[in-house]
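Attaching a single structure in structure tokens format; questions to follow.
Only a single protein chain was left out; the remaining protein chains are all shown in position.
Should a chain be cited, it is by its letter among A, B and C, assigned in written order, with residues numbered from 1 in that chain.
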Amino acid sequence: MSQSDTKFGEYGGQYVPEALMPAIEELTDAYERYVLDNEDGFMDEFEARISDFGGRPTPLQYAEQLSARYGVDVYLKREDLLHGGAHKLNNALGQVLLAKYMGKERIIAETGAGQHGTATAMAAAHLDMPCEIYMGRRDINRQRPNVFRMRINGADVTPVDIGRGTLKEAISETMRDWATTVETTHYVIGSVVGPAPFPAMVRDFQSVISEEIREQSIEKLGELPGAIIACAGGGSNTMGAFADFVDEPDVSLYAIEAGGSSLTVDEEAGVAPHSSSLSTGEDGVLHGARTKLLQDSHGQIMESHSVSSGLDYSGVGPELAYLVDEGRVTPVSVDDDAALEAFHRLSQDEGIIPALETAHAFGFLEEVAGPKGDDSVALPETVVVNVSGRGDKDLESAIEETEKRDLENAPDMEVFE
Amino acid sequence: MSQSDTKFGEYGGQYVPEALMPAIEELTDAYERYVLDNEDGFMDEFEARISDFGGRPTPLQYAEQLSARYGVDVYLKREDLLHGGAHKLNNALGQVLLAKYMGKERIIAETGAGQHGTATAMAAAHLDMPCEIYMGRRDINRQRPNVFRMRINGADVTPVDIGRGTLKEAISETMRDWATTVETTHYVIGSVVGPAPFPAMVRDFQSVISEEIREQSIEKLGELPGAIIACAGGGSNTMGAFADFVDEPDVSLYAIEAGGSSLTVDEEAGVAPHSSSLSTGEDGVLHGARTKLLQDSHGQIMESHSVSSGLDYSGVGPELAYLVDEGRVTPVSVDDDAALEAFHRLSQDEGIIPALETAHAFGFLEEVAGPKGDDSVALPETVVVNVSGRGDKDLESAIEETEKRDLENAPDMEVFE
Amino acid sequence: MSLEDAFEEPAFVPYLAAGDPDFDSSLAYVEALARGGADVIELGLPFSEPIAEGPTIQQAVVRSLEGGMTPERFFEFVEALDVDVPLVCMTYYNLIYQFGPEGSEPVRPFVERAAEVGIEGFVVPDLPAEEADLLRTYCDEFGLDLIFIIAPTTVGERLKRMMEHVSGYVYVQARLGVTGARADISEQTEETLARLEAYDVPKAVGFGISTGEHAEEVIAAGADGVIVGSALVDIVAKGHENGDSVDATAAKLQSLAAELKAGALAGMKRRPRPEGT
Partner (left out) sequence: MSLEDAFEEPAFVPYLAAGDPDFDSSLAYVEALARGGADVIELGLPFSEPIAEGPTIQQAVVRSLEGGMTPERFFEFVEALDVDVPLVCMTYYNLIYQFGPEGSEPVRPFVERAAEVGIEGFVVPDLPAEEADLLRTYCDEFGLDLIFIIAPTTVGERLKRMMEHVSGYVYVQARLGVTGARADISEQTEETLARLEAYDVPKAVGFGISTGEHAEEVIAAGADGVIVGSALVDIVAKGHENGDSVDATAAKLQSLAAELKAGALAGMKRRPRPEGT
């Protein structure tokens, strides 16, 4: 991989400690040989495992009630049905398998909401690799079920007590572990972020989503869909759903970010009450890559916020930042309230409880095409929404957040005594 | 359906209040027309929906670590990947769709652990039908996540305060609702139990499992597997996994029941500390069918027990009772300890956290072929275990039950402060 | 006296769960009903899964079972009863099916023992005509009646088929649903009675009747008898909860029984006289 291959326009690169550079070169080499060139049949094995263990292909389902509501044909790409409950396994399984091909003996990963951590723990158990997951103390205490899952899958979960104890700190801490153990250990990063080759590699493992969407659309519709809509935290389900369509100018691509409670920033407190780095962030360097970031005027990284912990990140994948600058991808912010409302709508109208992350993508539909929609965007006749994950992990927090609000479609929970 | 069609040998039948009989005749007629004869393309629509909405086909996965451990090829039928997390949706979606074809306006169902209730709530939301789920008060309080899921999917959840407040009471109460509302309402029963035509109809909706196993085995192995292993509560995943092989004498069929804490019964207290109705139960009539039951010497139904609430039922499907009497199905009891141990093994070795119900089926493998196995059963070269559901619903209780015991492979949870 | 004979004048058919809340009190309560004017008594043998009962009778079942009721105790109860009205045993099929020594053929021992203690018939809510062959065979052998429930949903061919097998009386279910006292009389009752008009067998209406007024209306509408359960069980339950004396509760039962019987008789008077008499 030549130097220029590490970049997407000006974004990307490899801003990491020197100690990691040899590992990153080794990884780049492995990525090129195994993933890009299918050496030793790596990709064949990956595809077999992600089918049999992961449950691919996932369906492309026609959503009857939403289609009626929005007056366009809405299709759902059902990544929520993947083993573990989210698209995360595509990447985790790919990387753990790659680590095995590279002769690594140990897996580490960071996790925020715990989805990437559980996917990595599952993949590591499946492939018989020891695994350690770093997770902020706060996240551990608010994401109990996922911590249980990781431990039950045999992974070590190491609390990160530094800072606010959330995803940002967990990533930093995992990088520190990697800097110590790099010779034997592979760091399975959880989204299309970090130093090259991670953003491209994670995208490639996730791009099975868009390859399937293409095939299934042609089979079901006889043509490509008019738009793909996906929520964006780091952006891995987004890039996975977009990858195969980036060069299809007639397919609109919408990346839906967390608007949190507001887009107004409290610079004094170092906190952005949202996670809209594509729409509002500025060019900077974080966790190994140049990208769009939430930062204060001095360049310190700001804490982000979202009702969905999986979107609660101050950065975003460099390729997405690039595609937004190029005008190829349209970023849209959807706030906490709209996401919760969409969470309940999909659950009640389609019988699918989405992850709160995913709910943002549906919030976008309601905002532009719902009965009170602002019509700012004219939707094409057919749209595909990527259902990046299921909401089982979010039940308690969705209820709690719903109770704080006055949502029209909130169910009540009076059955408990 | 002639009278004799309602029976499996001497088991089965229609022991229900007269008020329900016309509805049962109507249902029988609908079952024959739509399900058996595919009238109006019912089965085509069912198959399309269970694929797109449900995520069929589910994979048949080779289990590397278990195969190595047991010295036979172990394949996993991944019903845990079905939407909702268990095989239950096959039946729930089929019945809700049938209710729609029958012109019913409302769905009711009972639930114990909440798996059938959530599957029914999802199917009803998907098909835009109002839905009410009866659930014992005790079960409501110990299965919070599933109650959340049902409510979030828009179903009403009605607590049953009578008796011990578990599944048995919930079924009785749902039958009472049905007796009142039978003209407009369909009762979606959750397993291969109840009056005819339910046991046959539920089996038929579930038999997609065995049809897929057959196809996938031939594709992967070039032949049928030597044995199918499935856990049995009411027996719907069991019958679903067996159906297509009942007439294949070379395929052994194992129904694994909950052995609970012991097979010794406290008749005085009316409690069986297990749920092994196939192995230990006696012929009787419960919830509309003649079958094998846990009952005292007077014929009063005994409370059952299992660490897995989905197996915690005093009866069992009449067809299974019949096949056991015929010698076609071998029933085996696996106790709570062995199930928990198997739960952890599958999680750690294969990266799949099974439902506690499902774990019983794996406990059987360990008991006959594990390092300390008793060798009582000689396993054939290839076995398929039906992974009837995922364990997300069981995390808290699995941890709690694990902590009470001294299991070799128990993970500890010291990460929480 | 046969069951049919009990319906010569409008009959009052009370139900109580035997042994609710205990053996001896329950004997006193059943006898109070007889004194109050019962023409037939339906005695419940409690089953742990009473799927056709509403909350009132479910609780009675729980009390009776906790009081130690078993099928054999039930027969002893019947033997100990000092009443001069025909008795019908109301129970669920599994208890009938299980009764008898290990290895005996099912059902027959129960019917035999019932006949022995003087039971005249059975009502088995979870045994529709389709599954009743075995029980009917033994009822015939021992000369007992098998009473079927006719629901509001029992119509057309099905109704015809069932009426061919009826003996004793038919239990006309007043409305869809489960047992339980209600404040009104259902339209469904009249429709069902109309459907049954042509059949020459006593029709006793149950499900929801609780007062003399109800009873009067039902009989006026053409029924030959009223079956009353939950309203009576309610009195037992309240007496038990309040710690009232057995005599006090028995007196209340007798008084409601008398009211219901009087209502039934009054209903007869309101019937349009058959033409030509």
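FYI, a contact is a pair of C-beta atoms (placed from the backbone, for glycine too) under 8 Å apart; a residue touches a chain by one contact, two chains touch by 3 or more.
From a predicted model like this one, the values you see are computed outputs, not experimental measurements.
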item	value
Omitted chain's touching partners, listed by label	A
Chain not shown: contacting residue from A:A179, A:V246 or A:M413	A:A179
Touching the absent chain when the full complex is considered, from A:V16, A:I213, A:L278 or A:V415	A:V16
Which residue of A:A227, A:L286, A:A321 or A:I353 touches the chain not shown here	A:L286
Those residues of chain A which, in the complete complex, touch the missing chain	3, 6, 13-23, 25, 162-163, 168, 172, 175-176, 179-183, 270, 284-288, 293, 295, 297-301
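Operating definition for what follows: only the chains that are shown with their structure count from here on.
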item	value
Maximum inter-chain contact count - chain pair	A-B
Distance-to-centre winner among chains (Cα means, whole assembly as reference)	B
Centroid distance [mean C-alpha coordinates] between chain C and chain B, Å	37
